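A single protein chain has been omitted from the complex, and every remaining protein chain is retained in its original position.
Right, subunit A next:
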Amino acid sequence: MATSIWTLQLHTVSVPLRIPSKAVDFRTKYLFDYAFWRYTRKRTFKKLGVVALGDSFTNGDGKNSKNLPDEVMVVKSEKRSLPVLLQQTVTKLQESVKSLPPATLLVKKHSGVSLAIGLSTMLTLLVFMVRSYLAKRSRRNRPGSVADLVRRGQLKSDRRGISNPLKYDDPFNNPLVKVSKSNSTVEMCGKVYRLAPVTLTKEQQAVHQKRRSRAYQWKRPTLFLREGDSVPPDVDPDTIRWIPANHPFATTASEIDEDLAQTNVYQKHGVPFRIQAEHEALQRKLEALQSVSNHSP
């Protein structure tokens, strides 16, 4: 019902729709300037009829929207043959039109008011939100709060206020992992995957191991030689590792007695002398290497 009135209003006075005060002016003029009204009524009527009809078709559930078109149709059909009757119907229509504007004005007024109310509500909400956000921020920035403890890692932010100890979350058997009964699929994080059994046997593993031991014969290097050094006669060549002159890593020096280092290792506090000595010797060696490589080019 309200919509049909609204559209009616929209079509008859489309210009002043946005400015309610002007609409009222126009309305008064419209009502009192009879001549003007008579001059334009034909078109207006037609428009009214069409609009109202359209409205009654599209949403013919309203009472007014149904009554009004009938009236208008009567006007339309009788206006040529019966001027007197026309006059009557015109007054009738005028009355009906007269009765309408307050409604439309009400609607319009109401819409304006609701718009204002809505706007102010939104504004208040916005202000409230901004204020609460700022307050929260300032609270967080306030020096010396518990948030500082969280920042410094003394408190765990996600564990605050939780007194019971953490439970072990079984990663195989939790709500995010669902294995189907037949064990052929698993649903993880919402995705379903097909499962295939692992077929690797111990024998196959052994075969691979044998293959590798043939392919990669390797012994842990125990002797590290610089390029240019000669290989000592009683040394297995597999255990020699050649260190490029500029290599950043120079590993264990062989000149340090390994057994002694091992026995001295179980010292509780501080670094055992042997390890430290070895480390320092390595550093010296490296420095020497570096100076050599710096001088040679």
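In this text, contacts are C-beta pairs under 8 Å (C-beta built on N, C-alpha and C of every residue); 3 or more make two chains touch, one makes a residue touch a chain; residues count from 1.
Operating definition for what follows: contacts and distances are computed from a predicted model.
Chemist: Out of "Ubiquitin-related modifier 1", "Septum site-determining protein minD chloroplastic", "Rab3 GTPase-activating protein catalytic subunit" or "Geranylgeranyl transferase type-2 subunit beta", which one is the UniProt protein name for the chain not included here?
Modeler: "Septum site-determining protein minD chloroplastic"
Chemist: I'm checking contacts with the chain that's been left out. Which of A:A116, A:V146 or A:L176 qualifies?
Modeler: A:L176
Chemist: Need a quick check: the contact residues on subunit A for the chain that isn't drawn.
Modeler: Output for subunit A: 153-154, 156, 158, 166-181, 183, 185-189, 191-200, 204-205, 207-209, 212-213, 215-221, 241, 243, 247-253, 258, 261, 265-266, 268-272, 275-276, 278-280, 282-283, 285-287, 290.
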